[in-house]
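One structure below.
One chain of protein is taken out of this complex; the other chains stay put.
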């Protein structure tokens, strides 16, 4: 096969906060996801939230790999917790959409790459859980919501083991950070590949299920960061190689 | 073929106006387009702006019909005018993307449905021109920017001739209105099918090229308006019938 | 009969413009209407917009008089015009509600008092029409949108004839002013009782139909203005007297 | 009796926060209360805040049941506490109005349904007290101010005993949550029917006094939630049945 | 007499536009008036708006001279015109206060100095009139609302005749400009002393009544402008000299 | 003497927070102070901040009593503390002005009435100190910043002893509350007359120095509260009586 | 000489519009000027506004060329006009600073490059004049204030003659547009080199005085536009060549 792999990107919704179109739903995904796929060997295809079985089957048929994108907090009911006061906006319809896509990709033996919310959703989908807010861990942690220049690396990730990430990065890389929730119980079958210095889990892999996932936002960094570009390249090349 | 037709929807970009993500590009299209396709017989597939020939070829291969969505003003240079002070934001990259999609659909003999900006772009693509702002026509016109409740019908469209619209609606329908530019010279090959009482062109068809287009926003009305729903149904059913 | 007359007041809707309750509908009417009725001899009963025939019948059964309150522009389609660019927000559901109330009151021979929008709606309901924006009359008019201190009188009304208003005020009163549309064709059966110096119609009466209506906002002025208080007193006393 | 029961809904006040009408009082109640009554078997009648004995007598004469609606915090002086720094806006005039309505309904043997503030007011009116802010209970509670999509269920209520709620729901229902104060001492005569998992009291009943009350907002959920619709249906049907 | 003259300064009112103190009245006058008096030979005494005859008598007894300060537009009814749509906020209570002060100063043979609104009020008080907005004179005028750096001179005033201003300035001075209304008919007894190049009247004097008045804001300029300082000095010295 | 006493009111400064006049100083005092004096037997005279010895001497010569008004926090250096992070805006120039006025009134044997900041300034002027923020006392206090309807009483003051306040109120009154700092060490010579239930000092008197002072804002309440009106009446009548 | 030429860039001032630093002056120049010089062969040196003769002499001694940057409108008094109502903010101190720099460069025989305001200032400095607002020329002009994406070309410039611009561009280039004033009378000695299609002068040169100037903003375009980069390159290379 000589065409580029088609990479589906799960979409979200946003709305204006005021004016005549306040609350009017707009299907969207940050353009960086699309750019990151198109510049690193794939064809980006954005997948809008829907419930039609025929659509969902069709979407997962035509794509060769799936990126689960960032955004809303996962509904804590999905990991058997009540909603903590610091949990932000949830979006149950999106949770379901993402989980159905994930399940169908697994059934069809196609690889999945989770980013931020995608990373958290994958963990929850397979039985893991989340810390609903970093402050629940006490105050001795580093800054995980950088709140400036989204492409700027602000912390180091330390990798270990033999996995997708140590193959790619060796022992470390520097990344951005934009999250307030973190992994608590890691879902069965997943290897913890990377952590920040304060112990936050930042990268996991499940080789059998053909899933990788990261807590940071490589799609924001790929504009000028080789390490971030290589993450997309390797994910896409593995598809071509039939990995 | 018994699967539902796949309808590509051209996407746009938006950005936050302030905060840390001000100007950060987000690929989007109003969810109403997706809903209108999914609820009326099609499978919606959103197509993000890109320039890669392989992507563009792929997108137009997998879709059975194309909706060119609303939004930015067309760059007046495309109809050989300088930019008028009242022309709003233009987006040359999007103009090119939409025109390439349109050209490829034509080559592949697949139908196209233009909405608002899509309606204007089709006219310009085939040699027509636009009035850059309604006020250039003098002050004796009705309200074409309703600025409230996007689904509310605010004016009547009068149809004539034998075409897609008179087949569907007979002599008239009531629609919403959200535009400040209007068609001036109509591109060769297109039939003017509908106008408002102040003479503004609201619906055109080119049967040979398999294109219909409307100035209003049926996707906003289809939430509760039969006439708007039927417009999508007929466009999609025609694909199934091989029209 | 020794109980106070019950005066129904037609309600409107408003919404927050931003935040989590943006667009959330709240049934409301300015408290000044309620205060003006309660302080001048009546029992105020606020009537929320609805379509149920049983509700509408019930509402008009229990009230002795009706005040049609101020607010939205009337849908110009109701007087056979297209919407002018300067017409503001319209609210067709409210137009219908108000007209049904008006019709039922007429059938039940009970008096009606229109204020601002209510004044305009009454004129349209019986076949009259409106100027969609004062500027359509040219620029030689006085200020009709005072935009400060809602209770402050800003212009004089000159009355003539023998009617409710000349009985009450003689030749003149001073009033506030908060409108951008004015009466054009006066509905059959109505007497023009008062005008401002620039000719704008400010007060009408139809003795047979038992209707009075004013363009200004006496309910805002009644907080400290005798003339405004007396307008409510006289309307309510007439009910007691069986006028 | 074959007409629908008339359900009074206690109103509140709101104001613009800026502009020429800042602080101008508008009598209002969320339209969802009206819709919930009208769609589930009743005739909604909105009752504006007032002090006139004749009005209050009249209002409670014409209605068959009363809904005490949500909104302001109760003045803590009413349960013999000073105002805590986290107590929000209070509205003593409204407290009095609601309490008089409640008392008159009790005297006239007509049923009352309290929602959120209404739930809290009923408890206080009969001698109960409130926790002035959830944080006073420590930090181990779930999210009770959901701050997004007002109709979305965010927590479970567990019911027990034999009462209105277990008849209706059996052991549980899922509800929204919009409050920062909770019941402390429950007023004599009331049965605690439902609680959330963190022990917050969410539903009470006093069969003798013919009162039910809930901490959540069923009127916001009834747009698309059967359980919420049934709550209104059962309250209204009981009136018809003379319960 | 060896004490400094006491100069009364008429005060105005302002309010917050939002927040909990929106519309809360605050008595104020720009500190520049006070500074200009105190730095140029006088003792500033600010006079709050009131209606008590005893207060008004007392205020005009203790002061040796009066400055009528800038601000609101004069109520056009005071010069027998209806309110023009471009007239800004009026403040009838302040108009009355200023006029009573002016009348009492005249009776007590004490000098008055009008600034901007004070200049316009003096003209109206003695029978003159105003152009309600500069645009009523057509578009061929210079900028009279400078809208930046309030102390910056933006136009020249040309003086002529033998009066307070030619004594002080000779033929010209350069001043700031902050007004949208201008003198139309000049009140009897006043000499037009200065104009801008587009003919707008900027300075008047009535020697018999002991009144000077200017359209510009010397109190804003006196922070660093000799000409503006001298205007206050001369007004105050004349009092000492018994002029 | 049969004229009303003249009551000086110390002024403050405020500024716009944006626009062309941002930071432009405006001398002001809330009109409620003026109204409270004028309606309760005095002639209000507002005293603008200045440093000229002649002005200060003049001001304290012509007034019969002084009200030190509310506003800025006192510079903690005046009671030998460094500035705490929760201390708000300070205004050293105003501190000096107020203290000079206070000192001159004392020398001239004229009575002084301190309100809120005035209450705190008096305590500091005579050697007392302040708690820089209520939170420094721990969290067990009631709400002292009511943040709604400035005239609404929100807590009780308990009085004891034989002093101005027990003469006026007996054992208690209900007041509003708008402060975040409270008295710590009370200056020598002052009697603590009233406290709230959480022990905050709310009223002091020094009979020898002829000073009373309160922590609340009676001038805001006097619009409709007898107790507040009587506070001004008694202060002013005492002057007439030569108390 | 083998070091890069040093290019002085005249600075401006800006301020925050609100907050504690509102109006606080910050010396600034858009970084694009600096980047455009540094990337195209020069060393950028920013010159802050000042009046010291020694500074000004020093600045013009150490630089090899000067760029007069964009920003404020020129004070119309400099070309003997009064200020038109549509003239925006002026900054006389900056006018003087720029003119002194210009004069000293001329005396020292060093080249000057004017951009936008710099272009207008040069024209005025040598006796030319400006149209104070484009609308004064009637409405038949194209859009000269693009108000989106500052680097996007929006109109064509047509060049003629033999000069710096025709050497560089031949007959045309496409540029951005960000101005509301235009050249009226061209100063003696300057050749008009380029115009837009509506006749607006966009480029001038005076070979003897060694000055070029353009109405558009090449420094904004040089981020990705060859033509804009070449404009800086040629200006800087000419210095090296001793042109």
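Things to note:
The chains carry the letters A, B, C, D, E, F and G, assigned in the order they are written, with residues numbered from 1 in each.
Simple rule for what comes next: a residue touches a chain if its C-beta (ideal position, glycine included) is under 8 Å from a C-beta of that chain, and two chains touch if they have at least 3 such contacts.
Keep in mind the model is a prediction, meaning the values are calculated, not measured.
Annotation: of A:72, A:155 or A:233, A:155 touches the absent chain (contact as defined above).
Checked against the full complex, the one of F:40, F:87, F:129 or F:196 touching the unshown chain is F:87.
Per the touch definition above, the residue from G:3, G:139 or G:241 contacting the chain not shown is G:3.
Where chain F meets the chain that is not shown, the touching residues are 82-85, 87, 89-90, 92.
Touching the omitted chain from chain G are residues 3-4, 6, 11, 13-14, 20-21, 24-32, 34, 38, 43-50, 52, 54-55, 58, 62, 147-150.
Residue positions on chain A in contact with the hidden chain: 141-146, 148, 152, 154-155, 196-198, in rising order.
Note that only the chains that are shown with their structure count from here on.
Chain A and chain G have Cα centroids separated by 48 Å. Counting partner chains per residue, chain C shows two or more touched chains at residues 148.
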